[in-house]
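Some notes on the structure that comes next.
Partial view: only certain chains, each at its native spot in the assembly.
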Amino acid sequence: MLIRRIRKTPLERLSLARNCTLGPLNKPIATIKPGETVEVETWDASANTVKPGQTPKDARRKGVQIYENPVTGPIHVEGAQSGDVLKIEVITITLPRIGWTSARTRFSEIDGWLQLPSPPTKFSRIRKGKIVYVLSDGRTIEVPVEPLIGTIGVSPAYEAIATITPGRHGGNMDVPDVCVGNTLYLPVAVEGALLGLGDVHAAQGDGEICGTAVEVCSMVSKVTLKIELEKHKKLDWPRIESKDEIMTVCSARPLEDAARLAFLELMKWLETDYGFERYDAYAFLSIAARARIAQIVNPLFTVVAKLPRKMLPRTEVISKA
Amino acid sequence: MLIRRIRKTPLERLSLARNCTLGPLNKPIATIKPGETVEVETWDASANTVKPGQTPKDARRKGVQIYENPVTGPIHVEGAQSGDVLKIEVITITLPRIGWTSARTRFSEIDGWLQLPSPPTKFSRIRKGKIVYVLSDGRTIEVPVEPLIGTIGVSPAYEAIATITPGRHGGNMDVPDVCVGNTLYLPVAVEGALLGLGDVHAAQGDGEICGTAVEVCSMVSKVTLKIELEKHKKLDWPRIESKDEIMTVCSARPLEDAARLAFLELMKWLETDYGFERYDAYAFLSIAARARIAQIVNPLFTVVAKLPRKMLPRTEVISKA
């Protein structure tokens, strides 16, 4: 299989607007055909300013221009139109040997509740499938490596949304289910879709409560994706499929609105694809759905609603028409 | 082992206040010693007014007095004082062969968003570890039986809180982790603790979005609990331990406040019992915590924050004092 490689454009070549938004006026850095597999180099959320020996504070002190959560893109997908769906299979995620975690003030508000002083940036080694988290007293804890793409999205119809923000277009959803083996579906809103991605995490807790997960240094971080196009298949919000589950991903504030939207999207999925009556879907999810709080730290909060495939009806629905 | 049986008091013998609140002025129906195992008969959320052939609407039409989510109790635990913790191990949950699910208007607001008409009550058979959910078109789906105690709590310090409401005292948390094999910890606020419980579900989806789960007819529903007392161990909110996880349970609105509180309680747990510095706990949970949206339909919403035991530090902390 021939894999097209898409390099990061050096950030200083592009404006802040072009690096740090997903929008219709951003000029593509590459064009691909539906069905292609691409390998994409990705930035971390700090645009490579945080690394061993340099914390976010150091970077700011040195007057380094901070590109907040830049993405690699936009990637133009030939033939993609508003009303289509981009189908993105995550094939591989390549990680460096080190990750960082740094609490940002007032992200989840928990720091305010705790009256926490400004905390240090933690660097953790990543090796043999484990992240080695070192406590202040020297003890270590091993956390399994479960890599995910934190930010992946297409252009909205006419806004240019900051890459720090999640939404209907994808973006900074920080969903652990955007991982190797799973397939993400994004609603296309403009010609060419204009896909951008970045912000790989080696692992992430539900809620991502301090504002960062195990962020990975961007020098060697890259992902391989197979990108296909489903014509004329309207979606309102991103969806994910894994071997075992179907999932909807919605972002809003307050958090219950994100949850309500995600359950509502899952109901609509059961109606259109599995022949449920609306009420059946409503009551059934009340006894069978699962949910994940992806994050409560970005400008909108993200919830994933899930249904195990084994709880989908086994009998076919004969066309409702 | 001698097991003490605690029967439900017929509802008409008690006032609404005594059946449907947890509070310090409610007179105990039984007194037990710490360490005892008890078998408690429980009411369902409809106080047995919903059963095959009778829906909530029918019950209301007949003018039946509705006791909303009554509990069996209060059970006085000898020696329990404010500042102690009640440790409750769930040994067994006995289910009837039928359960019901009924959407309530404006519970999760999703019905308003959907402009859903008044939906029917669903009855589902429960057999051989499966709940058989029947769709409107006759197809069936099997959902695994995973029974839980929806409502279990002690008396607050001076309020009498409706049994429909969750809080620091426990109450209507609707948490699937209050299940057989797990241990629940509740902060005692008044002499004797004054435990009450009910509202067993045969299974429940995260969010419990239509307002009910698989509610079980109360005629044959009962639970066996081992109840112990931990003296002088102050808790601010309920906690749960399973074989694999430690968990905190908090209830608030909006949902992010419930999540923030639950993560904060988990941080405090790591600090006091596992020797974490505050900041270490904060950043560590950001990469390792798990969370469950228990319900978004009761007067306060409930989130469970979790940490896998295998991610707790293996080295002992030498006393911090």
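For reference, chains read A and B in written order, and residue numbers begin at 1 within each chain.
By our rule, a residue touches a chain if its C-beta (ideal position, glycine included) is under 8 Å from a C-beta of that chain, and two chains touch if they have at least 3 such contacts.
The structure displayed is predicted, hence computed values, not measured ones.
S.K.: Could you work out how many identical chains the complete complex has, if 2 are displayed?
M.R.: So the full homo-oligomer, as given in this file, consists of 4 copies.
Note that in this section only the chains that are shown with their structure count from here on.
S.K.: Cα centroid separation between chain A and chain B, in whole Å?
M.R.: Chain centres of chain A and chain B, defined by C-alpha means, are spaced 33 Å apart.
S.K.: Going by the contact rule set out above, which residues of chain A touch chain B in the complex?
M.R.: My answer: residues 101-103, 108-111, 113-114, 116-117, 119-120, 122, 131, 133, 135-137, 139-143, 203-214, 253-256, 259-260, 263-264, 267, 275-280, 282-293, 296, 301, 303, 305, 311-313, 315, 317.
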